[in-house]
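Below you'll find the structure I mean.
Yeah, one chain of the complex is gone here, protein chain that is, but the others are all in their spots.
Each chain carries a letter (A and B) given by its place in the written order, and its residues are counted from 1.
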Amino acid sequence: MTEPILSVRDLVVKFSLRGQILTAIRGASLDLYPGETLAIVGESGSGKSVFTKTWIGMLDANGWVDSGSILFEGKDLAKFTREREWLTIRGKKIAMVFQDPMTALNPLRTVGMQIQEALELHQDMRGEQAKARTIEILSEVGIDIPEVRYHQYPHEFSGGMRQRVVIAIAVACNPRILICDEPTTALDVTIQAQILELIRDLQRKMGATLVYITHDLGVVANVADRVAVMYAGEIIEYGTVDEIFFDPRHPYTWALLSSLPQLGIKGQPLYSIAGTPPNLFTDIQGDAFAPRNPNALKIDSVRRPPFFQVSPTHYAKTWLLDPRAPKVEPPETIRALRSKYERYAQ
Amino acid sequence: MSQKELQVIQAIEDEALFTFAEFDPEAAERVGYSDYSYWGSTLKIFFKNKTVIFFLILMASLILFATIQPYLPNQKSSTKIHVSPVTGHPLQNQEPSKEHWFGTNVIGQDLWARIWSGTRTSLLIAIIVGIWEVCFGIFIGAIWGYVRQLDAFMTEAYNVINNIPTTILLMLLAYILRPSFRTMVIAMCATGWLGMARFVRNQIVIIRDREYNLASRCLGTPTSRIITKNLLPYLVSVIVMRIALSIPGTIGWEVFLTYIGLGLPIDTPSLGNLLNEGRQVMMAPALRYQLIFPAVVLSVITISFYVLGNAFADASDPRNHY
Partner (left out) sequence: MLKYSLKRLLQSLITVFIVITLVFLLMRLLPEEGYFGDGYDKLTPEQRENILRKFGLLDPWYVQLKNFYSSLLKGDLGKSIIYRPDVPVIDIIKLKIPYSMTFGLAAIAVSLLFGLSMGIHTARNKGRFWDKIWSGYVVFINAVPAAVYLLFIQLYITGLKYKGRSIFPMLFNRHNPRSWILPLISMSLGGIAGYALWMRRYMVDQLNQDYIRLARAKGMSEKQIMVKHVMRNAFVPMAQYLPASILLTISGSIYIESLYSIPGMGGLLVDVIQRQDNVMVQALVLIYSSLGIWGLFLGDLLMAIFDPRIRLEKKEGAR
């Protein structure tokens, strides 16, 4: 296998809130390979956004990387402290697209200027040249009559158009990694597909590595090569899209997939995961999902499970994969999914 | 699988651990966190601030003292002109002494007694005006926000009145009505309520149109409940803040009106009057105590109320309840 472009090991991120310490990321590890599209999924508060924000040093002021490493181009980003160090990475090597395009642009500056700013910062372009390139980028992200649009303000753009502008800003500098933090959540369903398409095209053109953060499993199935599932600040399972969707091993992944409305059976209530995610202010013993897991083992409350290998590309963090553990069948919906897939594969 | 992970697995020899634990649905629910209470957080943040505690104690003791001062033993009258038993002349401009703690003024009245009497007068005006501001402001604001047909008209009316500088309006009213306690109160009541009315109007428009309230109404929540749950907590904190902040404001206006000669009659001691009396003798360094004592008391009062009002506003803002 090729060398990872970015490699995160045992990352711990803490926040100080109301005088208490909250551990948002509890030892997450992940490898990112050049040119791939990885989706990070998980429910709200699982730490998806925080996890990726540490790659560009954009944690809120009350948060910090407590331990662990983030290796990128031979440097450990987790050790960066000064702004000057981050400015060599942010926007230039690793760029980010945020969730809400309605508020992501400065309302008082023209759209053109906001894209051009990025070019001037990282590409060393000035004046007319930068302007010409900006107009080019605008048309690349699918904005008609870019010469006119260049001079317009964000409020003259629709939500989908604004997201195109935000994407234009992110890709303006040919970043090696593009992080898309729920890029379509705030948009109309009809626009969502267009934006996903656009991101995929741009990625192909640039040869960038793409990271999607989402809780929309439909999006994941469409765009991703690999999937990492996050729960309570940990990556608990990762693998290729097929492996995660059709052969999931972690009880949380089972639960997550079972709650997909598309998999519900007519006439039966939709599945929902019992309970609530754990309180990150407290020190979590063992497996964080255990209290909500009907198949929890006794060891789950004592020790945190390691990653067990399922296949060379598929790992899961659950004691159920230990040879000594009793055999537990995945829920019916998951099994149905798998058999459907097997039939389809033949 | 890394070497370390293998070791972890091998280290566990207790096979019994690999059996099912009992699933307790209630335990699953228990792990979440929601111990938030609006007033709890507000008060906690408010009282955690050491400056707040300091000013709270200062303010409470000042008000308490100003209230009970006349009933304490050995207090002098604030209007009586003291006469020297030896010469029979009035004890004018006596510097602070055992007999007159803060000295006497130009006509021989006891400054200590006058300051506390003045504090009572000024606070009384301020509190009346503050309460009026809140009541009338809420009343007008409620009509303004509630009756849609009136909105455009009231908004224009607001802009008209708001465009006239308060100083001008106050001076004019005080001039027309002739100086007295009542004039002072009426003039200030006539100008102060505008801000409150506008605030309440905006809140009601929000209640009407904000999505969470719309959603709440769609779920069948009666308007009365929306008002008590979504508007009232906010309103109560604003009322507390408004009254607290209207006190330094009102005292400031009183000083202003007195300064330009439209204040209370001289025989009613108030902080503004005392300051003005002090100003008239300030060029004589020996008599400056007549300016300094009232100025210090006045500043302590206005600063305490201002700080407390603002601190409360900060504490009651849910965005600060992180």
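Please note the rule applied: a residue touches a chain if its C-beta (ideal position, glycine included) is under 8 Å from a C-beta of that chain, and two chains touch if they have at least 3 such contacts.
Bear in mind that the values here come from a model prediction, so they are computed numbers and not experimental data.
Enquirer: Using the touch definition from the header, name the shown chains in contact with the chain that isn't displayed.
Expert: Counted over the whole complex, the chain not pictured touches A, B.
Enquirer: Using the document's definition of touch, tell me which of A:K14, A:K48, A:H122 or A:H250 contacts the absent chain.
Expert: That would be A:H122, which touches the missing chain.
Enquirer: Touching the absent chain in the whole complex: find that residue among B:A16, B:L72, B:V86 or B:I176.
Expert: That would be B:I176, which touches the missing chain.
Enquirer: Using the touch definition from the top, which of B:V86, B:I168 or B:L219 touches the missing chain?
Expert: The single option touching the absent chain is B:I168.
Enquirer: Applying the definition given at the start, please give the residues of chain B touching the unseen chain.
Expert: 151, 154-156, 158-160, 162-165, 167-168, 171-172, 175-176, 178, 198, 201-202, 205, 248, 251-252, 255-256, 259-262, 275, 279, 282, 288, 291, 295, 298-299, 302-303, 305-307, 310
Enquirer: Kindly note down the residues of chain A that lie in touch with the hidden chain.
Expert: So the residues of chain A touching the unseen chain are 56, 58, 83, 87, 89-92, 95-96, 98, 100, 103-109, 117-118, 121-122, 153, 155, 166, 169-170, 173.
Criterion: only the chains that are shown with their structure count from here on.
Enquirer: Where on chain A does chain B make contact in their complex?
Expert: By the definition above, chain A touches chain B via 17-18, 274-279, 281, 290-303, 306-309, 319, 322, 324-326.
Enquirer: Name, in rising order, each residue of chain B that touches chain A in their complex.
Expert: Touch list, chain B to chain A: 1, 5, 8-9, 12, 15-21, 23-25, 27-33, 322.
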